[in-house]
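Take a look at the structure below.
This part shows subunit A:
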Amino acid sequence: MLMETDQKSAPTGAEPKVPVLALREVTKTFPGVTALSEVSLELFPGKVTALVGENGAGKSTVVKIMTGIYQPNGGQIEIDGSPVHFPTAQDAGDVGVTAIHQETVLFDELSVAENVFLGHAPRGRFGLIDTSAMMDHSREILDGIGASIDPRTKLKDLGIANKHLVAIARALSIDARVVIMDEPTAALSQKEIEELYELVEELKAQGKAILFISHKFDEIFRIADSYTVFRDGALVGNGAIADVTEAELVKLMVGRDVSQIFPNRERNTGDEIFSVDGYEHPTEFADISFTLRRGEILGFYGLVGAGRSEFMQALFGITRPSSGKVTIDGEDAIIRSPADAVGKGIVYVPEDRGRQGAITTLPIFQNVTLPSLDRTSKNGFLRLAEEFKLAREYTERLDLRAASLDTDVGNLSGGNQQKVVIAKWLATQPKVIILDEPTKGIDIGSKAAVHEFMAELAAQGLAVIMISSEIPEVLGMSDRVIVMREGRIATEVTGEDMTPETLVRHAAGI
Partner candidate 1 sequence: QDDMRIALVVKALGIGFFEAAAEGAEEAAAELGNVEIIYTGPTDTTAEGQIEVINSLIAQGVDAIAISANDPDAVSPALQRAMQRGITVVSWDSGVNEEGRMMHLNPSSTPLIGNTIIKLAADHMPDGGQVAILSASATATNQNAWIEAAEEVLPNYPGIELVATVYGDDLSDKSYREAQGLMASYPDLKAIIAPTTVGILASCQAVSDADKIGEINVTGLGLPSEMAGCVVSGATESFAIWNPIDLGYSATMIAHALATGAATAEPGAEIPTGRMGSVTLDDTNTAAMSDPFTYDASNIDQFKDIF
Partner candidate 2 sequence: MTDTTRFIPDRLQSPLERRLKSWETLLLAVAVSIFIVNSFTSPYFLNAWNLSDMTFNFTEKAMIAFAMALLIIAGEIDLSVASIIALASTAMGAAVQIGIGTPGLVLIGLGVGLICGAFNGFLVTKLGLPSIVVTIGTMSLFRGISYIILGDQAYRGYPSDFSFFGQGYVFWVISFEFVLFAIIALIYFVILHNTNFGRAVYAIGNNPVGAEFSGIRVARVKFILFLLTGLMSGVAAVCLTSRLASTRPSIAFGWELEIVTMVVLGGVNILGGSGTIPGVVIAAFVMGLVTFGLGLLNVPGIVMSIVIGLLLIGVIALPRLWEKWKS
């Protein structure tokens, strides 16, 4: 195929070859939001391009445009230099563009093989799907990535890590020329992450073009050849990874200098306020006991799937433990539902913000006052003025950014949604606040704000429990760390013992 080699729209076009896939001044708008404005991006065979940017910068939107899930409003997509259209995901697959998406987009009720091949299954006689060929192919691909999964099992019977491997197998099942990975390591454990890096190397060696999206700088610097930075839907920089430092990247992303330093806290903890004694559940956790003081931040570390969320949700009354006791302020507390927990002063900021944390289709003020209606209402009758007052008080304290208090929460950015959830709980004036992965998927700028805020809560005398899978965050924020493994407490560490090595060792059980 003959191509013209001069690419006028390519920002820095020193690459020798023609890009396999290129975006030219692509724009994408949603009602009220411009997700992408005239961005350009080029992917070359055998090269890994890292795409970085804050939450909502438009990274996943680019992925969806490249794979035919969204249609751009302007600009064009080029394959080997000639313009193409991807009306559906199928069309992108047909020319060899494949993606591991940020969310796991698979089918619980279908078999592993069908998940791998849905939409492009091998055909046999009469154009019917050739089931046995499909099984064989999937087994080959799964073996290829070191996953020993029977392709006949239903997807719902797999654990989260295996599901992710199936998603990867699906991306590899078409003979791809371009492989896109949108935060592929977010749900994987360290071991699986290493395997993924190996896979990336292998794909690279096969001459595939790779787009790699991540918030983790260590891995970007480890595997990428070049980088592209988005800010607020616009391209703000690109180049070879060798020519850039982490600080420069961060500055490009956020538009200002950000330090990864955790807030300095005065660690003066008060009296014991909360204790858990012998919490047990038939399948999820066992034998959990600990205590907590006023003004203390207790970190919970563990590998993904260690059962931290499950245990916290039991504390919050979502699931019932089979035995165990909770004491708060010296009194026994019986918690059978979240309503009970809130009544006792225990609140929980869940990991799954969109589904569990906020009611995204209701306005901000209603989200904030939902658990506090008893205080804003009179004899069970609503008083809107009181509600606005309460909502304003707490959202202002958190420096929420929103157009108005009656905007639906779903219209806010991820970080601001998190603030609404926290405001909702602070308005109930709790004693213990549990934060489950409070900074997961949150960009570096917002992250610092959340950390700042946690420190402030502790300073005000709240007892804070923080689940986190990021070691720097756990070490930087906590006074004390409990490490969980397979539903049990592996160890509890304080002071000098709080080192990355101890945490990892206990979390992995080595």
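We take it that a residue touches a chain if its C-beta (ideal position, glycine included) is under 8 Å from a C-beta of that chain, and two chains touch if they have at least 3 such contacts; residues count from 1.
On the choice of candidates, all candidates are chains of the complex that A comes from, given by their letters.
Predicted model, so just to flag it, every value in this text is computed and none were measured.
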Result, touching chain for subunit A in the complex among 1 or 2: 2
Candidate 2 contact footprint on subunit A (complex, rising order): 255, 316, 318, 337-339, 341-343, 348, 350, 355-362, 365-367, 370-371, 373-374, 377, 380-382, 388, 392, 395-396, 399-407, 424, 428
